[in-house]
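After this line comes chain A, so read on.
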Amino acid sequence: MGGAGAIQVPATSLLALAAILFCIGLYGALTRRNLIIVLVSIELMLNAANINLVTFSRLGASPGLHGQVFALFTITVAAAEIAVGLALLLAAFRTRRSTHVEDMDQHKW
Partner candidate 1 sequence: MQILWTPEMIAFFLISLAILACAVMLLSFQKVIYMALAIGGVFIGCAALYILLGAEFVGISQVLIYAGAITILLMFAIMLTNHEAVEPEARWTVRRVFSALGCLALAAVLWFVIRSVQWPQGDAATDINQGHPNAVAIGLMLFKTYTIPFELVSLLLIVALVGAVILARPPKEGE
Partner candidate 2 sequence: MGLPFWLAVSPLIAAVVVLALPRRAWRAYRAVALAGDAVALALAVAAWIQFGAAANPIHTALHWFTLPGMWLGGNLSIDLTFTLDGLSLPLVTLAALLGLLAAVMVPRGQPRCKEYFFWQSLLVAAVNAVFAAGDAFTFFAAVELALFASFFLLYLFGGARRREAAFKFLIYRGLSSVFLLAALAGILYAAAGAFAPGGVQPAMPGGPTFDIARLAAQMPHLAASVCPPSVRWWLFVAIVIAVFIEEALVPLHSWLPLANEQADTPTNMLLGGVLTKTGAYILLRFGAGMLPDQVHGFGLFLAVMGVINLLYGAFAAWAQKDWRRLIAYGSISHMGLVLLGIAAFNAAGLQGAMFMMVSSGILTALLFAVTGALAERTGTFAIPRLGGLAKAMPNLSGFLLFAALGSLGLPLTSGFISEIQTFIGGFTAYPAASFVALLGVILSAVYLLYAIQRTTFGPLVQAADGWADARPREWVAIVVLTGLVLLIGVWPQLIGHPFGFTVRTLLGIGG
């Protein structure tokens, strides 16, 4: 299949895409009020990282499957993360009736 042969897409473009996606995700994580959206934004950043991994597995200095395997690990860990994250969110919502980040400030001075 597509395992061999040259790829016409330049690495620069792929990395730039990942970088933009990462920055959008970061911005979302830093500014959105809703905890769910914050979690989603983090997933966005993870995806950006995954794009890099896959890109380098094909276009890196030493191409190989390692990048793809790591992308798989990342996806798994992200799944675990989202599961636990959402469970925490539910627990927090039960006690505070809110999913807003601003309300989670019991560590204020």
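Candidates were picked such that all candidates are chains of the complex that A comes from, given by their letters.
Everything that follows uses one rule, which is that a residue touches a chain if its C-beta (ideal position, glycine included) is under 8 Å from a C-beta of that chain, and two chains touch if they have at least 3 such contacts; residues count from 1.
As the structure is a computational prediction, the values presented were derived from the model and not from experiment.
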item	value
In-complex contact of chain A, chosen from 1 or 2	1
Residue ranges of chain A touching candidate 1 (in the complex, touch as defined)	1-17, 19-28, 30-34, 36-37, 39-41, 43-44, 47, 50-51, 54-55, 57-61, 63-66, 68-69, 71-73, 75-84, 86-91, 93-94, 97-99
